[in-house]
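The complex appears here without one of its protein chains, the remainder shown in place.
Going by the order they are written in, the chains are A, B, C and D; count residues from 1 in each one.
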Amino acid sequence: MNPEILIALPLLAAFLLPAARRIDASVGIWWGPLVVLANLVIAAMAWWKVQLIGPQSIALGGFAAPLGIELRADHLGLSAAVLLNLAVLLLWPRETPDKARVSTILLVLTGAGCGLAMSADLFNLYVFFELVAVATYGLAAANGKGEALIASLRYLILGALGSALALLGIALVYAKTGTLNLTELGGMSEALSGPAGIGALVLMVVGFGVKAELFPLNNWVPEVYAHTESRVSALMAGIISKLGILVLLRLIAEVFGGSPGLEFLLWVGVLGVVTGELAAYGAKDMRRVLAYSSIGQMGLVAVALALGGETGFIAALILMLNHLLVKPALFLIADAWPGSLKALAGKGRARPLGAVLFVLLALSLIGVPPLPGFWGKYLLLDAIFTNVTEGAGLLVGLILAATVVEAAYFFRIAARLFGSGEAAEESKIPGLPAVAALFVIAFLALSVQTGRVGDYLKEVVHGLQPQELRMAQSDFPDPAASVNGKGERL
Amino acid sequence: MDFDWQHMLIELLVMPTLAFVVGLVMVLMARRLRARIERRVGPPFWQPLWDILKLYSKRTQVSHGHMHEISIIVLLGGMIAMEVFLPVPGFDTFAHHGDALTLIYLMMVPTLGMALGVSACANPNGSIGIARALTAMLAYDVPFIITVAGAAMLYGTTSLPEIIAIQQQQGLEGWGAVQMPLLALAALISMQAMLGKEPFEIYVAPAEIATGPMTEMSGKFLGSMFIMQCFQLYTVSVLYTTLFLGGGENWATFLIKIFVVVAIPMTLTNIFPRYKTEAVVAWLWKWPTAIALVGLFVVMMR
Amino acid sequence: MNELLSIGNLLYGGAAGLIVIGLFAVVARRHLIRVLLGVAVIEAGVNLMLVAAGFRPGAAAPIFDPQAISGPMVDPIPQALVLTAIVIGVAVLALGLTLAIRIHRQYGTLDTVALTRIVNAPAGSPESRAMMQRGGGGHES
Amino acid sequence: MIPSLDLLLALAFGNLGLMLLAGRNPTAGLLSMILYALQGWVLVMLMPALAEGAASGLAFQVFGWSLSWELNGLGWFFAIITVGAAFFSAWFAAGAWGVQGTRSPWAFHVTLAANVAAMLLLLASRDLLTLFIGWELVTWAGYAMMIQSGGPATRAAYKYLIYGVAGGLAVLAAVVLIQVQAGGLGFAAVAAWMPGISTGMLWALMLLLGVGFGIKMAFLPFHRWQAEAYGESPGPAAAFLGAISSRMGLFGLLILLVHFIGLARLDELLLPLIGLDARILWMWLSALTIIIPTFIALKQNDARMLLAWHGIGQGGYMLLGVLVGSELGVAGGLLHVFNYATYQAVLFLVMGAVVYRTGTAHLDRLGGLITRMPLSYVAMLFAIIGLAGLPPMNGFVSKWMVYKALLDEGLPLLFVAAVIGTLGTILSVFKLIHNVFLGQLRVEHEQIREVPFSMWGPMIALSLIVFITGYMPGLALDLVMVAQTSLGFAALDYHLGGFVTDTGNLNMLAVVSVLLLGMGIGAGIFLLGGNKSKRVHQLDNYAGGHFLTTEVRYHYSHHFYAGLLRLIGPWYITLIKRLEGGIAALTDTLAAGSDGLYRTAYTPILMLAATVLGLALVL
Partner (left out) sequence: MRQFASLLFLFGFAFFLSVLVGGLPFGAAPMQVGQAIVEQNIEATGAANAVTGVLLAFRGMDTLGELTILFVAATAAGMVVERRKHGVSRDSVAGFILLAGAELMFPFLLILGAYVILHGHLTPGGGFQGGAILAAAFFVPFLANPGRAFQGHAMAFVEAFAGATFILLGIFSIFREGDFMAPMFLGTGEFGQLVSAGSLPLLYLALGLKVGAELGSLVAEIAAAPGSDDPLIEEPQAAKDL
C-alpha cells in the first residue's frame, strides 16, 4: 500500500459524505470513524513496511524530485501519520450539533495531516498546512457557542495573516533558489544564507508558528481551548499543534540547519516557556491553565528545535511525544472539574483515580525522573549546554525557573483537589473517561519503555538527514562527530 | 586504659569527702568575710557542718514526687562525679579520662538535675528562678568558653593534668594568669556569676521569687542544696587554679591558691546590689566577653 | 531615474506596498470586516510578489502555440502556485466573513475590543451573557 | 538468600507494594516492622562486603546512559539510620496510634515505605544521574508523607515542594553541565575530572549543587520550609522525617564537598574580594546554621515547631565536623548524624504520644504530665539530655569530638559559635520538658493515662540506645568508621569507651560509671541520711500566703525566659522571610502581566512586532 493512499482515501470519503448523508441520515455518525480506522490500518502497514526496508521517497505523478512533488515516507512522517489517525479516532467529538459536517472536516483534517507529515515539498507543505488550519478554524467553531465563534474568527485572522507571511517567505525562497523541493533546498545553503534566506526563515517561522503555538502568535490558544468541547481541545492541543512543529522540524532539519535565523526561534521559544508558565500560574480556571501549560511545553519544543543537532531533535521529539500523550488525558480528566479553580476544593475525592492520574501526568510535564518528561528536559538541557556558547546559563535559568512555576501551579491545583472542602459526592467509581484511560496506558507504556523508544527516535532523527545529500552547512554539527565526541554516550 | 580498680575506688571515696571538707571551710570563710565587712564576729568554725546536719535530721520535709527526690540524687551524684575528675595534687588518675570540655559539661549536669527537681515541685517561683538561672548560665558561659578556648590554644591540649604539668614546668611565668592576663580576668568575672554571687544572684532573689529554686526545698532537700554549694565553691576554684594558677604542686600551695581564688568573689559579693536578668545577660555579653575576645586574639597572635 | 522605475522595482515595490497597506488595515483597525479586507489585500500583495518572482524579460506566456515563434518562456510554476494561493485566500476569506456575519447577528458588534472581552470573560460570567442580550435587534434573549 | 543490594531493594519495594495493597488492615504495621527489621539485617550482613562495593544487578540503558546502583560505605551508613528510623516509627504506628491517632494509617505506611525505598535508591546511586533520580524521588516521597494529614500541613508541604523542586532543578542543571563537560557521570570519573576544571566552573558547580543539596538539608538561607513541614506532620512521620530525611541533603553535600571537590581544593578556592577560602565560608555557614535556628527554636511555643527548628540547627554540627577535615572531626560529624537521628526520633515520638493523649502540642496548654505519663517523661528526659549534649548521653560524645577537632585545628571562634549553639539548645530543651511534663497538671488532663506499650515501647528502646551509645560510643563508631573510610579519610583509633589523643582524651566508660557511682553515693547520703519525707499534692505549694485553687492557673510556662527574649528580641531579623515574600509577590505580578498579555485584543500587532524584531535580531 503506497502512502499517498493515506491522503487520497480520507479526502475521497470527505467529498462523498455530504451526498451520502442525503441518502441515509445516519451516515454522519459511522462514516467518519470507519474511514479513519481504515486509514489507520493503512498507515500502520506503511509504517511497518518502512521499518523493514527503510525510508522511501515517492515521486507524485511520476515526476522525479525537483520537478514534481516528493513524498518522503520515512520514520518521522509515517509515525506522525499513525499517531494522527489514532488521536483523531480516539478523540472524535461527540457534543457537536452538526455531526455530518464535523465528520467531513475531521476526515479532511486526517488526510491533510498525513500529507503534511510526509510531504517534502515546501509549497505542498504550505498547502496542507493551510488545509489543516482551515479545518481547525471549522473545528473551533464546531459547537456553535457565541464565544467559540469569536475565538475561531480571531484565530482565523491570526492564521490568515500568518499564512500570508509564510507564503511571502516561500516566495522569497523560490525567487532566490528557483526550486521548492526540501532536499534540493538543503543543498543550496549558500544561496539561502543571504538576507533573503534568513528573512524567509523568520517569516516562515512566524507563519507556521501560529499553529505551533509559538510565543507572540498564540493568543488564540487560551480563547479557543477554553470554549471548545474538551475532546476537540484535546485533539488540537494533542496532535494538531504537533503538526505545526513538524513543519518547522522538517524545515530546520533539512534546509535551515545552522542558519542564524534560528536564534529568533530560540528566543521565541524561551519567551513562550516563561510567559506560558507564568500565565498559567495566574490563570483562574482549569481550561486556561491547561492551555497555557501547552504553550509552555511548545515553547520548550521550539527551543529544542532551534538548538538543532542530534540531541536537540531527539529532545524535541520526546517532549512532543510526552505532551501528545499527557495533554489530551489532562483535558479529558479536567472535564470533570469545570469552572474556576476555587471551586475545586475537595473535588479530588469525588473522582479519586482521576485526581491521582492528574498528579501523575503533571509530574511528567514537570519532568520528574522516571517519567518520559524528565528525559526530554534532560536532553534539552544537554543540547543547550553543548550548542549554546554564550548565554547558556541565562537560558537554562529561565527554563528551570519556569519549571518551578509550573510545579507551583500544578500542585496548587493538586492541593485543592485533595484538600478539605465539601466533596460533591463521595462516589467510589474511578470516574475516568475510557479514552483518557487509553492515553494514560500509552503514557505508562512509554515511561516503562523509554529506552527502546529512545533508540527508535535516534533512528527517526537519522532518517531526517538524508545521507546521500550531504548537509551543506558545515557548521551543522555532524551527527557522527557529536556522537563519539561524547565518549561512551552513543 | 588500664583500670587499676582499687586505686580508682580509693579516689572515688577520698576526693569527694576532701572536696566536701574544703568546701565547708570555704563556706565558713565566706560567711566570716561577710561578717568582718559588716563588723561582726561571724559564725563559729563548725557552723556550716552543723547547719547541714540539722537540716538532715529534720523530721518533716515536703516532697513533690519521685522526680523531686531523684533530681536531688542526680544533683549530688553530678557534683561527686565532678570532684573525681578534678586534678588534685596526688590523685589525678581519673582526670586523664576526661578533659576540660568534659568538665564544663559535667558542671551542667547538676544544674540541670536541680532545675528538673525544682520544676517537678510545680511552684512558679521555682520555675521563674530556674528560667533566670539558665539565662544567667547562658550569659556567663559565653566568656567562660572563650577563656577555655584561649587556654586550649595556649597550651595546645585540653587535658587538665597536662595543662598543670606545662605550667609547673615553666615556673611562675608559666602560669596561665601571667601568660594570658585578660583571659584570667574574664574567667574571674564569669566565675563570679557561676557561683551565683551578688551582682549576678538574681535567680535566688529572696524578695521577689521567694529564693527562687529553693522555695520548695525543706529539710534534707535544703541540706543537699547546701552540700551542692560547698562542692560548687570547691570545683570552680580548683578549675580556675588549674587553668590559670598552675594547679597545686603540693597540698599547701594548692589550698592557699584555691582559698585566695574563692576569697575574691566572696569579697566582691558583699558590695554589689543585684542585676535584673536581662541586665546580667547584657553586661556579661558586653564587658567580659570583649575582654575575653581580646585575650583570645592576643593568644592567637602568639 | 529610469533604473529606479524599472519593471522589477515597480512590481516588487507595488507588491511590498500592497502588503504594508494590508498590514496597516489588519493592525490598526478595530472593525473585523476591515481587518479581513486587510488580510485579503496582504494576500494579493504576496501573490503579486510570487508571480513577479517568475518573470523573465522578453519571455512569452507559457502557452505552447504551434504557430507562434518559440522564444524563451516565463517560469510557469509561480503562476500555478499563485492560482492555488488565490483559491486558499478566497476560502479563508469566505469562512471568515461567514463567521463575522454570525457574530454580528449574535452580539450586534464587530469591534475587536468588545469581542475580546466577551471571549476572555471567565466562563459563564454575567459579562458574556450581558453582551448576548445587547445583540442586534430588540429580541428576547 | 545471600544478602545483596538487590535483596535490599527488593525488600524495600516489596514493602511498598505490600503497604499499597494491605495498608488498611491493622496488622500492616507489624508487617512493615518485620520488613524493616529484615532490611536492617540485610544491611548488617552487607557490612563486610562493602570494601569492594555491593553492586546491584539491575541496570537500565536509556539514551545511551547506563543507570546502575551500588552501595558504598557512606550510603550504607545512612541506609542503616534510615531503616532504623523507619523501624521505630513503624513500630510506633503499628499499635493504637494507627487506629485512633491518624486519619488514615494506610497513607502513613505507604508513604513511609515509599520514603525508605526512595532513600535507599538515592544512597545506592553510583553516578550523578541515578543520584538525581533518587533525589527527586525522595523529594516527592517526602511531599507525599507531609500532606497525608491535611490541614495546615498541606500549606507547609506546598512551600516545601517549591523549595524541593527548585533545589532539584539546580542539581539537574549541574548534572547536565558535568555530563556535557566531563562526558561521563560516574562518581569516579567526575572525581577524576574535577581537579582539571577552572575555578569559575568550580564555583558554578559548587553553587548549583550546594544550593540543591543545601535546600534539602535546610541550610541557612533555605531553612524557611523545614520547620512547618516536619512540625505539622503526624507523630511518627515527623520522627522519621526529622531523624533522617533532611540528612539526605548532607549525603549529597558530603559527596560534593569531600568526594568531588576535596577539602584541600576548598582551601585554595579563595572568595574574590574577602580573601576567605571556601572551606571557612562553608564552616561559618554551618556555624550560623547552628546558632540562628536554635535561638528561633527558643522562641517557639509549639513543641513540634521547637523540635523541628532544632533539627535545622543540629544539621550544622554535622557538616561543621566533617569540614574540619581531621579524622576526629569527620568521625564527630558522622557520629552526630547517628546520635541526632536517635534522640530526635524519640522527641518527636514523645510529642506524638502527648498529642495522642492530650490532642495538643502547644506549650502553653500542657504541663505536669509527668504524673500521668511517667514513661514518656523518662524517654523525653534521656532524649533532651542527648539533644543538649550532656555527658551520660550520646549527643555529648559527638559534640565533644566536633569541639575537640575545632580546637585541635586552631579554630577557636568556630568552637565558641558551636558551644553558643549548645547553650541555646540546653535552654530550649529545658523549656520543652518543663512546659510539657513538669509544673502544674491541668484540670483537663487529670484523666489521661500513659500511652499503650506499642507507643512507649519504641520510645524507651530508642532512649536506651541513646544512653548505651553514650555509655559505650565505640559501638556507634564502628558504623561511622565504615562511612569515614569510604569518604577517603583515615580511620580514627578509638576504643569502646572513647578516644586517646595526645591533646586530651575522653573515656565515656569512666565518666559515666563515675557519674553513676556518684549518684549511688548521693542516693546513699540522701535516702539514708534524712528521714522519711511527706508526699504532698501539687497544690500544697508555698505561694506567699495565697490560698491555691484549681481555677487559678498556677503554672509558669507562657513566655518562658521572658528576660532573655526581651533582650535578644530585636535580633530576630526576618530578612529571609521578607525575601521569600518578595519573590512570591514578584511571581504573582508577572503572572498577572503575562495573563493580561494573552487577553489583549490587538493580537496582530504582536505578530507584526515579532516579525520585525525577529528580522532585526537576525539580519
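In the analysis below, a residue touches a chain if its C-beta (ideal position, glycine included) is under 8 Å from a C-beta of that chain, and two chains touch if they have at least 3 such contacts.
Note that the structure is predicted; figures quoted are calculated from it, not measured.
In the full complex, the chain left out of view touches A, C, D. Touching the chain that is not shown, out of A:31, A:92 or A:128: A:128 (per the contact rule at the top).
If you put the hidden chain back, the residue from C:35, C:49 or C:115 that touches it is C:49. The chain omitted from view is touched by exactly one of A:42, A:180 or A:396, namely A:180.
Residue-level contact of chain D with the missing chain is found at 602, 605, 608-609, 611-612, 615-616, 619.
For chain A, the list of residues touching the undisplayed chain reads 2, 4-5, 7-8, 11-12, 14-22, 25, 58-63, 66-69, 71, 97-98, 100-102, 104-105, 108, 111-112, 115, 119, 121, 123-124, 127-128, 130-131, 134-135, 137-138, 141-142, 144, 149, 172, 175-181, 184, 194-196, 199-200.
Mapped onto chain C, the footprint of the missing chain covers residues 6-9, 11-13, 15-16, 19-20, 23-24, 27-28, 49, 52-57, 61-66, 73, 75-77, 79-81, 83-84, 86-88, 90-92, 94-95, 98-99, 101-102, 104-106, 135-137, 139, 141.
Going forward, only the chains that are shown with their structure count from here on.
Centre-to-centre, using mean CA coordinates, chain B is 97 Å away from chain C. Averaging C-alpha coordinates per chain places the centre of chain A 27 Å away from that of chain C.
Residue numbers of chain B whose C-beta contacts span two or more other chains: none are found. Among all residues of chain D, those that touch two or more other chains are 599-600, 604.
Touching chain C in their complex are the following residues of chain A: 123, 127, 130, 134, 137-138, 141, 146-147, 149-154, 156-157, 159-161, 163-164, 167-168, 170-171, 174-175, 178, 180, 222-223, 226-227, 284-285, 287, 338-340.
Put simply, chain A touches chain D in their complex at residues 154, 157-158, 161-162, 165, 195, 198-199, 201-203, 205-206, 210, 215-222, 260-261, 263-264, 267-268, 274-276, 278-279, 281-283, 292, 314, 363, 366, 368-370, 374-375, 377-379, 381-382, 385-386, 393, 396, 400, 403-405, 407-408, 411-412, 415, 418-420, 450-451, 454, 486-490.
Against chain C, in their complex, chain D makes its touches with residues 599-602, 604-605, 608.
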